[in-house]
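Removed from the display is one protein chain of the complex; every other protein chain stays in position.
Note that the chains take the letters A, B and C in the order they are written out, and that residue 1 is the start of every chain.
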Amino acid sequence: MMFEDLRDLYQEVILDRGRHPRNGSRLAAFDVRAKGDNPMCGDRVEVFVAWDDAGKVAKVGFEARGCAISVASADLMADSVAGLSAAEVRDLAGYFATLARKGSADDIPARFAAAIEGLRALAGVHEYPSRVKCATLPWHALVAALDGAGEASSERD
Amino acid sequence: MMFEDLRDLYQEVILDRGRHPRNGSRLAAFDVRAKGDNPMCGDRVEVFVAWDDAGKVAKVGFEARGCAISVASADLMADSVAGLSAAEVRDLAGYFATLARKGSADDIPARFAAAIEGLRALAGVHEYPSRVKCATLPWHALVAALDGAGEASSERD
Amino acid sequence: MNSITRPDSLDVAGIRSAFPILAQSVRGKPLVFLDSAASAQKPRVVIDALCRAMETQYANVHRGLHWMSERTTEAYEETRDAVAGLLNAADRHEIIFTRNSTEAINLVAHSYGRGLLKAGDAVVISEMEHHSNIVPWQMLRDDHGVELRVIPVSDVGELDLDAFDACLADGRVRLVAVTHMSNVLGTYTPAGEIVTRAHAAGALVLLDGSQAIVHRRVDVQTIGCDFYVFTGHKLYGPTGIGVLWGRRGLLERMPPFLGGGDMISSVTMERSTWAEVPHKFEAGTPAILEAIGLKAAIGFVEDVGYEAIGRHEQALTQHALARLDEIEGLHIIGAAPDRGGVISFVMDGAHAHDVATLLDRQGIAVRAGHHCAEPLMQRFGIDSTARASFGVYTSLEEVDVLADTLARVREFFK
Partner (left out) sequence: MNSITRPDSLDVAGIRSAFPILAQSVRGKPLVFLDSAASAQKPRVVIDALCRAMETQYANVHRGLHWMSERTTEAYEETRDAVAGLLNAADRHEIIFTRNSTEAINLVAHSYGRGLLKAGDAVVISEMEHHSNIVPWQMLRDDHGVELRVIPVSDVGELDLDAFDACLADGRVRLVAVTHMSNVLGTYTPAGEIVTRAHAAGALVLLDGSQAIVHRRVDVQTIGCDFYVFTGHKLYGPTGIGVLWGRRGLLERMPPFLGGGDMISSVTMERSTWAEVPHKFEAGTPAILEAIGLKAAIGFVEDVGYEAIGRHEQALTQHALARLDEIEGLHIIGAAPDRGGVISFVMDGAHAHDVATLLDRQGIAVRAGHHCAEPLMQRFGIDSTARASFGVYTSLEEVDVLADTLARVREFFK
């Protein structure tokens, strides 16, 4: 098969989530939100976060225009952060960035084990430097939303 | 002798005129004048022209800051144009420019024979492209004076 | 599958052998470089010209009285002659070297725009411009009170000339700055017609020739425009050098843009005076080596010949349009009759980036994104396209590889 060696990058779950994201819509009620864009390629995402009463993430929704990788990443992200505190989301974002850049991430605390498992499908991007930003863009937007920044940009370097 | 091959450029008359120009001063009374400068190297010259009653050049004087070539050229120029009409000075300037650039100039009308003879000492500059402008700068200024332009610049190319 | 559909007048194999990089493989596959509109590869003569200069004949220009400087100045200034010849400029003093097209346009926006335009004057651009021919005019608008008007683009991807007339109608337009060939749609714009209408309305015309000059002979006197810009790296030359051509009288009236060495006539602390054009616009040590490389690139293009280049481009483009059109779910953006070797497309179910990544895995380099033309993307209601673009070295076989692979990409994402 011609693209066999791309199956690492485009795993079934990515293709599926890219096409049919579960969380790909604006939340009817949300507490914070932020946009992210990658000026070089035109990917755009807006992330919406609703808190629960304990100050943890109740739900994340997003609206995205972008490639399969960025949409799938946003969708898996939304799943992975449910129930986490803002501080935990930031930590997880860091582990995810390492995973995307390096293909693996060490010393991930046990409390993130489940979350990171769901994200591993994206580890394949590390071989495609210009696609790493597609995967990390929704996370930048999410962190910007938590920071109250409103906007995030995926840097070129 | 180390600089033997430069004797073509620095003939005795050039060294002499460069050091002790005969016409190297502002005229007490003049009709037109113009400045010339070579922005690349900083050569500056100001040329003063007095007409006689017949509308020919009575006298040319100049003030110069520049190299031996430019000062000698201004001085020899002043000698060579005495008695010429403005139109003749323009023609002679053209022949001189050719002489300086090419080392010789053909088809010079007989009436310029004497004038050009006095200028031939400068023909050696043609081997030194960046020095050609030193030799032609006073002529640019002289023509600018005749044109009433007031300023001339020796172009770099 | 495929088939070579047209006779090809160019010795493509011979030309390819002049480009060392084309022998490279990428990810284990032979490189199929279809991103020439972003930047072209460099022929051996350009590489050699740069190396030879650094190895045997180099010094700073214009200011030296020594042999190396005199020779290097000559070489630098010969490029000005070569560019004047390439554009059929009336006068070598009309050729100004810049870093790229972008700087050339900014130079005009600063020097002509801020220097000679007044608040209330208008500048016209079009919806199919590269950001480099949009943003400088927006900055002029915002800093200087000049109005910015935009020629819309039709569904087939041409300038709407009726709307252009409407832009010109009130006589306030002083400059029309439009592309000579779209870097997204491949459309050539009707330069002569634009000039006629603009001049009739009292406006000057700047043409962005970044793409056009790669494929067609440009004669600025026949076109009748007032400024023309292009960029060396797309014309098989080095990076770091671009060209602004402008009418001499116009350039002489314009104030300088950057200040510094080489652009002055005299400097005192109180007041400085400017050198003559083109030097007035070339502050500081210029891109000397790059000019030397650009001259070699122009020589290369002239040796191949614009006639042959144009025929080859048309053959490639027609073949590519036909082959891509066969692919179910693939949509080509723009369908202007007068178009060249730049083809943008989108694919159902697959984002342009994903398409590009799959192609890359097969050694095929295409561009994906907004191509620095966001307003044009908005016009077509899309956020990005994949774009294949051809150079003099592109072969029909490479077009077939692209088409065959795209058909598989479509399968992959279906």
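As a convention for this text, a contact is a pair of C-beta atoms (placed from the backbone, for glycine too) under 8 Å apart; a residue touches a chain by one contact, two chains touch by 3 or more.
These numbers were taken from a predicted model, which means no experiment stands behind them.
For the chain left out of this panel, the touching residue among C:Ile95, C:Val366, C:Leu396 or C:Val409 is C:Val366. From the set C:Ser9, C:Asn60 or C:Ser154, the residue in touch with the chain omitted from the display is C:Asn60, counting the whole complex. Screening C:His130, C:Arg197 or C:His312 for touch with the missing chain picks out C:His130. Only one of C:Gly209, C:Pro286 or C:Gly341 touches the chain withheld from this view, namely C:Pro286.
When the missing chain is restored to the complex, the residue among B:Val32, B:Cys67 or B:Val89 that touches it is B:Cys67.
Residues of chain A that touch the chain left out of the display are 37, 39-41, 128-131, 153, 155-157. Mapped onto chain B, the interface with the missing chain covers residues 2-3, 5-6, 9-10, 15, 18-19, 40-44, 65-69, 128, 131, 134.
Residues touching the missing chain, restricted to chain C, are 20-21, 24, 26-27, 31, 33, 35, 38-39, 41-42, 46-47, 50-51, 54-60, 63-69, 99-103, 105-106, 109, 127, 130-136, 138-139, 148, 150, 231, 233, 238-241, 256, 258-264, 266-269, 271-272, 283-290, 353, 356-357, 359-360, 363-369, 371-372, 374-375, 378 (touch as defined at the top).
Criterion: only the chains that are shown with their structure count from here on.
The greatest centre-to-centre distance from chain C, using averaged C-alpha positions, is reached by B. Look at where the CA atoms of chain B average out and do the same for chain C: the two points lie 46 Å apart.
Residue positions of chain A touching 2 or more other chains: there are none.
The set of chain C residues touching two or more other chains is empty.
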